[in-house]
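The complex appears here without one of its protein chains, the remainder shown in place.
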Amino acid sequence: MDIIISLGAVLAIIVVALVGAQATGLQYLLGIIIPYAAFAVFLVGFVKRVLDWARSPVPFRIPTTAGQEVSLPWIKSAKLDNPSTTSGVIARMALEIFAFRSLFRNTKAEWRSGFLIQGPAKWLWLGALLFHYGFLVTAVRHLRLFVDPIPAWINGIDMIDGMLQIGAPPVYISDLLLIGGLAILLVRRLALPKVRYISLPADYFPLFLILAIGITGLLMRFFFRVDIVGVKTLVVGLASFRPTLPDGIGAMFFIHVLLVCTLLAYFPFSKLMHMGGVFLSPTRNLANTNRMKRHINPWWKPPKFHPYEEYEDEFRELMKEAGIPVERE
Amino acid sequence: MKLSSLLEQHREHIKDEWIRRIANTYPLKTARFLREKHDEFANPVGSTLEKAITSLFSEIINECDPDRIAGLLDDIIRIRAVQDFSPSAAVAIVFMIKDIVRDRLAGEIKKGDLTEELFTFESTVDRIALLAFDVYMKCREKVWEIKMNDVMQRPFMLMEGAMCTSYMLRRGNMHLEKIGNDDEFTDIRRSNN
Partner (left out) sequence: MAKQLTPQETMRIDLNPPKEGWMDIPVKIKEGIYSYATKPEKVEDVGMPNPHKWAVTDEDWGLPENWKEVFLEGFRERLEKHRSFKIFMDICVRCGACADKCHFFLGSGDPKNMPVVRAELLRSIYRGELTTAGRILGRLAGGRKLTRQVLKEIWYYMFQCTECRRCSLFCPYGIDTAEVTIIGRELLNLFGLNINWIQEPVSNCYKFGNHLGLQPHTFKQNIEFMLMDIEEFVGIKIEPTFNRKGAEILFITPSGDVFAEPGIYTLMGYLMLFEHIGLDYTWSTYASEGGNFGFFTSLEMAQRLNAKMYHEAKRLGVKWILGGECGHMWRVVHQYMNTFNEPVDSLEEPVSPITGTKFENAKSLKMVHISEFTADLIKHGKLKLEPSRNDHLKVTFHDSCNPSRAMGLLDEPRYVLKNVCNNFYEMPENTIREQTFCCGSGSGLNAGENMELRMRGGLPRANAVKYVSEKHGVNVLANVCAIDRATLSASMEYWCPDVAVAGVSELVANALIMEGENDRSLNLRGEEIPGRGTQDEEAQEDV
């Protein structure tokens, strides 16, 4: 049921775009107004969300330690997994963000049987990594549409990405990664009972949405060619705040754009915000220096406890009898 | 062909089906997990199930040694005895093999006129089920014994000035012979009574 709703929502977006692309007035809406609005929602929403998290303090220093602490000088500490310095924390975070280290941890047990990738947990790491890198490169590559002339580094990425030289125009590696990674994540979510059990519409929807974005992108490139010059004019116009709407771009483009806009606008309100949240996670971004340096809690209040004096008053006679020293005889 | 050789021939299928049916007594999502992941330490229930049933089936069609069978049943039932199963559901796993054998071998049993042998086989399964009942009760009694020991050690149960009961009982006995009427210990034993 959750799956059908999510899939239905994505299909509805496609239909809306398809209809809209037929009328010039609606083209203006789809090609200019909605992209501006979606981008604004994304930017403001994202920043607001991160600021909202940052507004909550970190009252306690609670890193999850995943290795030996720093203690006696002759015991080797785990600098990455249990960092006690800022550089250690940065390295730990970098591994977490660029290599999904915690997800990779799953593989450890399985190395013994001689296979690198085996079992669902490894598929998760692989799928996630492929997908995220595919998505990143694809997004960066799209910058070539926003600027004119195209900077050399974007062209470089474009060239490396297309170096497989399969077909004309060549297939991008990043497209394969993106679609392949998404497919793994989706199949996994549908096929593994325990993951399916925990899945919500909010988990299926972004998968279908991004998949639809990828597929429409590929369709545009290989089957329903759109007027690339027109597209560039439109996008550069948007980027330079002098929007123009050239004729005859092709419906597939508008579908692609509306899907992307949906993703942008949906992003700040969804689990996709893990992109920002991972940087702020207190179990990962704090050094394990608890006993070396005092961590301050901004809402600290002195504790109401049972002071020794009262304790002695209550037990003085018993203490004296047992030969335990007391403050007041 | 005899039933025993039929069972030998279909060993893999019957064993897998048995494991599958046992796993299916868990909630759906868990059942799949129990069947799919076989790292001994990452999935102790699933791997125990796999190992014990494989050996149990061999044992049934070969030696049928009651001690070994009880040991293998113990591996599985010890787990089920502390999970969300009624006593009947905990031991019913044994009977499943009857259905599996009938489902799988119905045609061949009829054809080879092996009904007699089937009865013998099923009687064996019934006896194994009785063993399973013993094992289940042993496990449950153990749980209660641990519970009781735990309660006996509870600080709230004790009088002021006493120590852990099991320790005191043991110490008391040790000292009884050695120091006879040592005041301190007899006092404590009295206050505990």
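Chains here go by letter, A and B, matching the order in which they are written, and residues are numbered from 1 within each.
To be clear about the criterion, a contact is a pair of C-beta atoms (placed from the backbone, for glycine too) under 8 Å apart; a residue touches a chain by one contact, two chains touch by 3 or more.
Please read all numbers here as calculations on a predicted model, not as lab measurements.
One chain is not displayed; in the complete assembly it touches the shown chains A, B. Considering the full assembly, A:5 is the residue among A:5, A:40, A:90 or A:164 that touches the omitted chain. Looking at A:16, A:41, A:171 or A:202, the residue that reaches the missing chain in the full complex is A:202. Considering the whole complex, the residue from B:9, B:62 or B:83 that touches the absent chain is B:83. Taking the whole complex into account, subunit B touches the unshown chain at residues 21, 24-31, 33-34, 37, 39-45, 48, 78-79, 82-86, 88-89, 92-93, 95-96, 99, 139, 142-143, 146-151, 153-156, 160-161, 163-164, 166-167, 171, 174. Looking at subunit A, the residues touching the absent chain are 2, 5, 49, 52-62, 64-78, 81-82, 84, 96, 100, 102-103, 105-106, 108-109, 120-121, 124, 128, 192, 194-195, 197-203, 269, 271, 273-274, 277-278, 280-284, 288, 290-297, 299-300, 302-308, 311-312, 315, 318-319, 321-325.
Note that only the chains that are shown with their structure count from here on.
Centre-to-centre, using mean CA coordinates, subunit A is 46 Å away from subunit B.
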